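Of the protein chains in this complex, all but one are displayed in their positions.
Labels run A and B following the written order; every chain starts at residue 1.
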Amino acid sequence: MRILAGGTDLVPWLRDDLITPDLVVDIKRLPGLGDLDVVDGALRIGALVTFADLVASPLIAKFLPMLGEAAGTVGSVGIRHRATLVGNICSAVPSCDSGPPLLVHEAMVHVIGSEGGRVVPIREWFLGPKQTVLDRGELVAHVTVPIPPVPRGAAFVRLSRYAGEDLAQASVAVLSLPEGEWRVAFGALAPTPVRAPAVEAALSGRQANDGAIADALRLVPDAIAPITDMRASKEYRMAMAGVMLRRALHLAETRRAGAGPAYGTAVM
Amino acid sequence: MKTDVTITINGEPRILTVEPNDVLLDVLRTTAGVKSPKIGCERGDCGSCTVLLDGKSVRSCLVLGIEADGHDVTTVEGLDDAALAGLEHALVAMNAFQCGFCAPGIVIAAAELLGHEPHPTREQVQHAIAGNLCRCTGYEPIIDAVLAAAEERSVTA
Partner (left out) sequence: MTDVRPFEATAARTLEVVGTAATRIDGLEKVTGAAQYVDDIDFGADLLHAAIVESPHPHARILSIDTSEAEAVPGVVKVVTGEDFPFTFGLYMKDRYVFAQDRVRFVGEQVAAVVARDPKVAKRAARLVRVEYEELPAIYDPLEAVGAGADLLHPDLADYPHVPWFFPHAGTNIAHWRKTRKGDIEEGFASADVVLEDTYRVPRYAHCAIEPHIVVGLYDRAGRLTMWSASQSPYTQRHLFAEALAPLGLSDKDVRVVTPYVGGGFGGKAGVSMEILGAALATAVQGHPVKVRWTREQEFYNTYQRQGLVAHVKLGVTRGGMITALDHTLHWDAGAYVEYGANVVNAAGLSATGPYRIPNVKIDSLCVYTNLPPGGPYRGFGYSEFHFGLESHVTRVAHAIGMDPVEFRRRNAIVEGDTLAYGAEMNPSGIHEAIDRTAAAIGWGEPEEPTVPGRKVGKGFSLFWKAPAMPPNASSASFLKFNEDGSLNITVSGMELGQGYLTVMAQIASEVLTVPTRKIRVETPDTDRNPYEWQTVASHVTWSCGNAVRAAAIEAREKIFDVVHRVHGYEEDSLYLEDEHVRCSTDPEFALALRDFVINGLEAEDGTFKGGPIVGSGTFMPEFTSTRSDPETSQGGHPNVHYTVGAAGAVVEIDPETGKMQVRKIALAVDVGKAINPSLIEGQITGGVVQGLATVLYEDMRFDDHGRLLNPNFTDYKIPTARDIPDEIVPIIVEVPQPDGPFGARGVGEHTMIPAAPVVANAVEDALGIRITSMPITAEKVALTLLAANADQE
């Protein structure tokens, strides 16, 4: 059985017989899955919320602008009108654009199934390429993302072969929080989107100055495990991960200070 | 397992018999006889099959026909005069298209943009049609024509 929401991954997979489910269940008429609201200090993003919804949402712009920044890089208008954030993490391709932002925001995935519900921290969600902890018979109702304290600054930096619609060759999400806390995650640089705790530790309590960045960059090769595929070589990914992290750290820091380019400005 | 769906196509409710795995693109072209959405890649990459679903542009090759049951679909044949105002004229006057195969999809995307952004920047036009591949024109004349149509509207409005 497969769940159909936006269908932007599922329908072509069906066409190419990459999957041959006995049953496809369209969840678009189920009530309550389209919510995009604030509940208990967190943004609740329902399974039917599309990337276009995220781009247009004042709540996202106010509380999670970097998630909006990432959403704006997904596909193109016609894709964003259908593709959902929840579908994106359920498809779980290594280049999944919502992975790194949700990782640094420590999102929770709310799963429902015939046996009841469970809540999975996003760090435990991804198991491998196109593999998650979701069991047969379960579906994701929504994702909750805690609203981070202020002052905060964040950046999603994405590398692709060109500016138009493309899958990410690599991506980095950085979240800068009060008291010198830094969170860093990478996409398309390992079998799943990954947090980089050692990199975060090297930055902890520091400004994103040259010394701190140099310390962080030294730890990047051990934080990721890129491969060579159609989109980029391992060598290029490895080299770009550092460049992207440096740019993302600068961006997040300047944004935390209330300056810097607006969210959505490409820096690659 | 065929099933009947009701899809309002260009304002007219149509009762159509579809297979559950028929994509909306095939339903429109083969079952409903609406030919302007084109088959270019069948995997959501090229945008030739772009239609409006409840007013929002989607790739009809990525939507199942049964998903459109009870919904409105608009193709270039059904765009109203307000949506088209000046757009067709500018595209024709500036020789914007060449082979024309991508044109129905691009007209849909451009009309959608002008519907919510009457005074787009060049960059906004580029973003709006970035999901529609064209191999002939290099896009420049299309972008110019969309901007010219917007300009024309603000003059006449």
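Convention: a residue touches a chain if its C-beta (ideal position, glycine included) is under 8 Å from a C-beta of that chain, and two chains touch if they have at least 3 such contacts.
Values in this document were obtained by computation on a predicted structure and should not be read as measured data.
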For the chain that does not appear here, which of the shown chains does it touch in the whole complex? A, B
Of B:16, B:114 or B:129, which one is in contact with the hidden chain? B:129
Just to verify: which one of B:5, B:32, B:46 or B:62 makes contact with the chain not shown? B:46
In the full complex, which of B:11, B:55, B:100 or B:115 touches the chain missing from this view? B:100
Missing-chain contacts on subunit A, rising order, are 76, 159, 161-167, 230-233, 235-236, 239-240, 243, 268
What residue numbers in subunit B mark contact with the hidden partner chain? 29, 33, 35-36, 38-43, 45-46, 48, 75-77, 88, 91-104, 107, 125-127, 129-143
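Definition applied: only the chains that are shown with their structure count from here on.
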Spell out the residues on subunit A that touch subunit B in their complex, using ranges where they run on. 4, 7-8, 11-12, 14-16, 24, 26, 28, 52, 75-79, 81-82, 163-165
Per the contact definition, I'd like the list of subunit B residues that touch subunit A in the complex. 20-21, 23, 42-45, 47, 50, 53, 56-59, 61-64, 66-67, 109, 112, 127-128, 130-131
